[in-house]
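Here the complex is missing one protein chain, while the rest keep their positions.
== subunit A ==
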Amino acid sequence: MHGRLKVKTSEEQAEAKRLEREQKLKLYQSATQTVFQKRQAGELDESVLELTSQILGANPDFATLWNCRREVLQRLEAQKSPEELAALVKTELGFLESCLRVNPKSYGTWHHRCWLLGRLPEPNWARELELCARFLEVDERNFHCWDYRRFVAAQAAVPPAEELAFTDSLITRNFSNYSSWHYRSCLLPQLHPQPDSGPQGRLPEDVLLKELELVQNAFFTDPNDQSAWFYHRWLLGRADPQDALRCLHVSRDEACLTVSFSRPVLVGPRTETLLLMVDESPLAVEWRTPDGRNWPGHVWLCDLPATSLNDQLPHHTFRVIWTAGDAQKECVLLKGHQEGWCRDSATDEQLFRCELSVEKSTVLQSELESCKELQELEPENKWCLLTIILLMRALDPLLYEKETLQYFQTLKAVDPMRAAYLDDLRSKFLLENSLLKMEYAEVRVLHLGHKDLTVLCHLEQLLLVTHLDLSHNRLRALPPALAALRCLEVLQANDNAIESLDGVTNLPRLQELSLCNNRLQQRMVLQPLASCPRLVLLNLQGNPLCQAVGTSEYLAELLPLVNSILV
């Protein structure tokens, strides 16, 4: 027909394509082979640059070839004149740009550029910033490029204010940008250094206020976008607590000194050093963890020689110095007393809430108001619900306890996929609240029954607790950290789903243990009980292992000192 173009059929096209691909593959493979041969033979010359650029130009993700190139360039650096080198670098930079156009998210290419710029005597950082801006123009979420930008900005000592303005401009375009928000979280503390805040420092109130408004704009616009909520959480977050010794406990009976730390540590000759001064003179002791495994943990203890505990003096002072943490604590054991301790109170230290100035709590209060407003509009938004809970905790965990629990219920209903996480979080908050209440009551008895707990945490805070009730929860284990409860005498954990008892180890004062209606199946899990020297009463009724033949005999053998075992 007139004017009709004759076109190859699809089979012909496919065949032509296949041949073309075959040809390409052949070229690719032979070039690769040649490069490897030359590298093996040590012929690192410009021909290798040429060959690798052919391959990398098509596939910039071939990491080994970038290594080859670096080797060649390093060798040429020694051989070439400065002018020749300058030309070489210029070509290399141009080549890198062309590779980035092929794949703007190639790890190897960006890394090679970092390496190259790092070796230049006078790198043109302004040009690199421009390059980043251009690539981020195309894809504002290219985190490879963000990484490179941070590298360039650091090298070129770009003022943080300028970089902050840059993040502003990208957030304006599209606020779903983790990299941009994250960069802000790095830049703002640099711009507004605050005394005594760690590397993750908090911000001055006015800055915080502005950031909160910005991020609020984002989550009111799109509450389902996570990036803004994450940044919001960072804004509300607090600095890492200072290293501290939280509690020091000395027991005459057990001739033992127990220390709990603000973070897990590994005490040992090559790691953290702990100095013990007894009555102002150093005493060499051996530190261990309560469970005897000596893994990093919050709680460490040591045996004391009889001389340090004798009744001849009116009192003994024990001072522990944590050299690395730059912290120490002292406690006194009075004559005639069985034990002595010194401890930071969770309530005084605001362990479970933000340390707030009056202004800041107003900020949080108004954040809470806006989130509640948003929640009314978006009753099913999980991020909003979770943020409300976090804000309430930051403001006053006890005051908002009931409300918090209601929000948890709603949250679980709208986000069933994360029910287990939410249960654990809720358990943590409830435990914290109980701990606070216990401290206010100034008792050493902790009731955690009927709280629907799924997990136990903060156990290092319970060093002094003597009676613990965990009954009627959903616990599946008594975790190893329970061994930190050095003063525990009575433990009730009836009506849970406990399968293992790893934490009931070396509890020096444990006398009564009640584990009715749990899921203990294997006799083996009872093994740790043998390490509790004072255990006299054990109730295992309602556990599967009670049905097994020979359990009583096994227990009698395992726990000869326990006089009352209910099976």
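What we mean here is this: a contact is a pair of C-beta atoms (placed from the backbone, for glycine too) under 8 Å apart; a residue touches a chain by one contact, two chains touch by 3 or more; residues count from 1.
Simple rule for what comes next: contacts and distances are computed from a predicted model.
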* Any idea which of "Rab proteins geranylgeranyltransferase component A", "TBC domain-containing protein kinase-like protein", "Pre-mRNA-processing protein 45" or "ZYRO0A13332p" UniProt assigns to the chain that's been left out? -> "Rab proteins geranylgeranyltransferase component A"
* Asked: Just one of A:Glu22, A:Glu43, A:Asp326 or A:Glu373 touches the chain that is missing; which is it?
  -> A:Glu373
* Structure fact -> Touching the hidden chain, out of A:Gln29, A:Thr91, A:Thr172 or A:Gln522, is A:Thr172
* Among A:Cys99, A:Leu117, A:Ala218 or A:Leu274, single out the residue that touches the unshown chain. => A:Ala218
* **subunit A residues touching the omitted chain (full complex)** => 1-8, 12-13, 16, 172-175, 216-218, 220-223, 370, 373-374, 377-378
